[in-house]
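A short write-up of the structure that comes next.
A single protein chain has been omitted; all remaining protein chains appear in their positions.
As written, the chains take the letters A, B and C, and residue 1 is the first residue of each chain.
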Amino acid sequence: MSLPPEFHEIARRVNNWGRWGDDDERGTLNLIDDKVVRAAAGEVRTGRRVGLALPLRQDGVQTGIIPGRVNPLRTMTQINQEVFGPGGVAVSDDTVTMGLQAATHWDALAHVSHSGRIYNGRPAGSITAHGGAAHGGIERVGHLVSRGVLLDVARAKGVDRLPAGHPVTPEDLDEAAAFGRVEPGTGDIVLVRTGQAGIYLAGDRDGYGFPSPGLSVRTPEWFHARSVAAVANDTLAFEIVPPEIENLWLPVHALHLVEMGLIQGQNWDLEALSGVCADEGRYGFLLCATPEPFTGATGAPVAPVAVF
Amino acid sequence: MSLPPEFHEIARRVNNWGRWGDDDERGTLNLIDDKVVRAAAGEVRTGRRVGLALPLRQDGVQTGIIPGRVNPLRTMTQINQEVFGPGGVAVSDDTVTMGLQAATHWDALAHVSHSGRIYNGRPAGSITAHGGAAHGGIERVGHLVSRGVLLDVARAKGVDRLPAGHPVTPEDLDEAAAFGRVEPGTGDIVLVRTGQAGIYLAGDRDGYGFPSPGLSVRTPEWFHARSVAAVANDTLAFEIVPPEIENLWLPVHALHLVEMGLIQGQNWDLEALSGVCADEGRYGFLLCATPEPFTGATGAPVAPVAVF
Amino acid sequence: MSLPPEFHEIARRVNNWGRWGDDDERGTLNLIDDKVVRAAAGEVRTGRRVGLALPLRQDGVQTGIIPGRVNPLRTMTQINQEVFGPGGVAVSDDTVTMGLQAATHWDALAHVSHSGRIYNGRPAGSITAHGGAAHGGIERVGHLVSRGVLLDVARAKGVDRLPAGHPVTPEDLDEAAAFGRVEPGTGDIVLVRTGQAGIYLAGDRDGYGFPSPGLSVRTPEWFHARSVAAVANDTLAFEIVPPEIENLWLPVHALHLVEMGLIQGQNWDLEALSGVCADEGRYGFLLCATPEPFTGATGAPVAPVAVF
Partner (left out) sequence: MSLPPEFHEIARRVNNWGRWGDDDERGTLNLIDDKVVRAAAGEVRTGRRVGLALPLRQDGVQTGIIPGRVNPLRTMTQINQEVFGPGGVAVSDDTVTMGLQAATHWDALAHVSHSGRIYNGRPAGSITAHGGAAHGGIERVGHLVSRGVLLDVARAKGVDRLPAGHPVTPEDLDEAAAFGRVEPGTGDIVLVRTGQAGIYLAGDRDGYGFPSPGLSVRTPEWFHARSVAAVANDTLAFEIVPPEIENLWLPVHALHLVEMGLIQGQNWDLEALSGVCADEGRYGFLLCATPEPFTGATGAPVAPVAVF
C-alpha cells in the first residue's frame, strides 16, 4: 500500500525541495528575513504580552495513546540542601523526563517521513537511535521571531470551540482572516484557533485529544500560496483525524514537514490570546517562538509569547 | 554556623520582600510593564536576530560535579515508524531526561533559600518532593520579553575572556556600560559577558566550569540601584567561586533570588552576541527570554533571542 | 488527626525495634540464617523453576493514580551501531526511566513512616531528596534467598480470584496453609495469592488496581507470630483499600515496614506458580528474590524465581 494519487498531486504543487539550496535545513523559515522581523516589531503598540505555552506537568496533554510520548515527570534532586555546610545558603534542584512533544511544541522537519524521504529529499535513514536526526532536527531553527497572526476560526464562527471532527478548511481560514481583518503573508507564523485547548484547560485531558477538530488536507496549499513561515494550533494532532482521504493518514504532517519544509506547532494555548486579540481589535502581533535547541530532536517544547 | 554580618547588611539594602505585595511571586519581573516593553520593541531597527542558547546535548555543560544535574539524554522512541500501516506516512519521536539547569537556563526564585526562607519570606519548607516549589517556581515567570542590555566586560577590557577567578565588580559593569554607551535601567534584562562560554564552545567542557570568572558579591546592589529585572551571564556558577567573603558561599544567589526576587540566568552563549553588538555599534536590543513553564520547577531551560 | 488507638495496640504487639540492635537496618530478614537457607535448598527436588516477575514494559501495572510512579519507558540509545567502523560488530543499547515500584517489587523499610519515624525509631527526616533513604533503603537487603511458601488463598477457596474488596484474614491464611499442607515458619518468605494479577495478565490494567482484594490489618500479627521474614502478594496496593478501620489508611504498610521491619512485595505474578504448586502437590520451595540494590531507594524491582 502506498500513498494515494491525491497526495502526490498536492505534494507536487507545494513542494519546496531545492528552493533554498540542496543543503537547506530550515525550509520556510528562510522566508523570515530581517525586513519581516522589522515589520513584526512594528506591530508592538501597547506592550501587552500573552504567553501561549501550556504548563509542563505530569498531568499534561498526553494520555498514553502515543507510546513513549510521556508527560513531564519533574523530580527534585536537592531540596534546601546546604551544599557548603550547615547554616549556609541552601539549594534546590530538579530534573525532568518527558516526551519532547508532550508540551506546547514545534515539530521538527525530521518528525515525519514518507517514501523514505524527509524534507529536501534527504534519506529517512539519516535519523538514527544514536544521533537522532542528522538533518532537519529542531536545533536547525536557531531562532524564531516573526509576525504572528491569529486566525480565530472558532470566534469568527461565534462558538467557543469548533465541533469535534470539524476539518478546518481554507474557507474557514479565509473567514477568520476577514473576521480579524488580517492578511497572512510572507514569513508570518499563523496560529489557527479551534478552541479545543479549552477542554484541556477545563481539566478534561481525555476529552482534549480525540475526537478533535483539526486542519484539513486542503490547508497546506493555502499556507503555501501565502508564503507562510510556520503554522501552529491548539490541538493534539494538528490535523483532522481520521483523515479526509481514505488510507491517507497524517497528510498535513507529510505536506508541511516533508514537502514544504514548514514546521508546525501543537498544543498551543490560544485561549487567552483570543480574548486579547478581540480586546485589542487586532490579530497581528510580534511573536517570539524559539524552540529549545535539542540537537537532533524531532520536536521540542517552546514557550511562545505574543507581544501587542 | 550562620551567614556572616556582611551578608545581612547587603541583604537589608537590597531586600524587596513585600514591595509588590505579600502574595507576589515574580519579584523584579514586576518592573517590566507595558511601557518598558514598548520601548524595548523600539530597539528593533535592523531586524537582525541572535540566538543565545547553547545546544542541548549529552555533552552539555554539566560535568557531574552537581549530583543529579545531568546533561540532556535524548533518545528516540520511534524512528520512521509507519504508525498507520506500511507504505504510509512514518513518524519519528523522542524523549529526554535532563537536569532543568543543565542548559542555558533561568534560576527560579525558589532555587535557593537561606535561614529557612525563600523570596518574599515564604518558608523554604514549601518546596517538597511531591509538588516541587509551591511558591517561586519558574512557571511564575509567565512570559519574559524586555529590553536586553549586553555588558561586554571582556570586550571592554580588550580580552577574549576574563581570567579565571576574576570577580566581576560594579566598576567592571560601569566600564562595560560606558564602553557600550548603554545605560541599564528599569525593567532591563542585563547580560554580563565574561567570555567564559568560549571555552565550552571550543570543546573544553571541564575547563568551562571551574575555575571561572563570576559576579562579585558587590554587584547585586548595582543591579538593585538600577531597577534591573533580571541578570544572566555566560558561566556555569554565575557568581565568583570560591567566594570573596570567607564562609559565605553563593551570596549572589541568595541576594538575587531570596532577597531581591531577581531571577538569574546561567550558561548563556554571549559569544555571537558580542560580535553582533560590536558590529551594530549598540548594546541594547529586544530580548525574548521566556523559560519553559515547568510547574513547581526551581529552574528551566530558555532559548533566548536578541533582536536588533 | 492522628492514628487511632487500635493501630497503636497492634503496633505494640508486633514491634521489633531494637530486637536486632539499635543499628539494625534489615529487620525480619535477620531471621534468615544459614540454617534456614540450607533447609530451603532442601526443598529442591525436581529442579523445576517458575519466574514470578511481571514483564517490565510501558503498559505496566501503574495507571497514573500514584504521581511519579511511572511505568518503565525503555528507549534505544543505539541500534546496530557499528561503533568501531563500517562492516564490524554492531551494538544495540537501551536506557529506562521508571518508578522503582512500577514493577514486581519489594518495598524497602523506608517506604513508609508514621509519627515521624521509620523502622527502628530512626527519624523520617533521614530521607532526603539528595541522598534518598539514609536508613532502611532497599540496598540494605543485600541478598534474599530463603524458603518460599505459597498461601494460595484463591485456590483454597476454589475460585480463580478473590472478590474485589475481600480482606484476606488470618483465617484465610490458616485455610490456605491447611490446603497446601504447609506450615509457614521462621525465616520464610510468604507469598499470598489472591488471583488479582490474573486481571492484569488478561490485559485489563485499570481493573487490576482498584477495587482489589488485599491483606487485612489483622494479618501482621499472624506473620509476626510465625517469625516470617518477608511477605509478598499479587496486588497493586498489598493491603485492603479502603481500610477496615476508619481513618486508618495503609495500616499494614505501617505495621510491616515501620513496626516490624518486614519488607513486603507487590505485583508478584503468582498465577503460574499456583498451577505448579498444585501440580507438584507442595507449597514450599526455594525462593531467590534479591531486589536490585539501588542505594537509598524506598523500593526496587525484583525478578523472583521459585525452584522446586
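Points worth noting:
By definition in this document, contacts are C-beta pairs under 8 Å (C-beta built on N, C-alpha and C of every residue); 3 or more make two chains touch, one makes a residue touch a chain.
Every value quoted in this text rests on a predicted model; they were computed, and no experiment measured them.
Only one of the listed residues, C:His114, C:Arg155 or C:His224, touches the absent chain: C:His114. Shown as candidates are A:Pro67, A:Gly142 or A:Gly207; the residue that touches the absent chain is A:Pro67.
The residue touching the chain not shown here, chosen from C:Gly27, C:Gly148 or C:Pro301, is C:Pro301. Even with one chain removed from view, subunit B keeps its contact list with that chain: residues 58, 64, 67-68, 70, 73, 75-79, 81, 92, 97, 128-130. Subunit C residues in contact with the hidden partner, per the touch definition given at the top, are 1-3, 33-38, 41, 44-51, 53-57, 66-70, 72, 74-80, 83-101, 103, 110-114, 124-125, 127-129, 132-133, 139, 142-145, 247-251, 253-254, 286, 288, 290-299, 301-305, 307. With the whole complex as reference, residues 67-68, 73, 75-77, 79, 95, 97, 129-130 of subunit A touch the missing chain.
Definition applied: only the chains that are shown with their structure count from here on.
Common neighbours of subunit B and subunit C under the contact rule above are A. Residues touching across the subunit A-subunit C interface largely coincide between the two copies, over half of the numbers being common to both. Think of subunit A turning onto subunit B: fitted on CA atoms, that turn is 180 degrees, to the nearest 5.
Look at where the CA atoms of subunit A average out and do the same for subunit B: the two points lie 26 Å apart.
Shared interface positions of subunit B, i.e. residues touching 2 or more other chains, are given as 67-68, 75-77, 79, 95, 97, 129.
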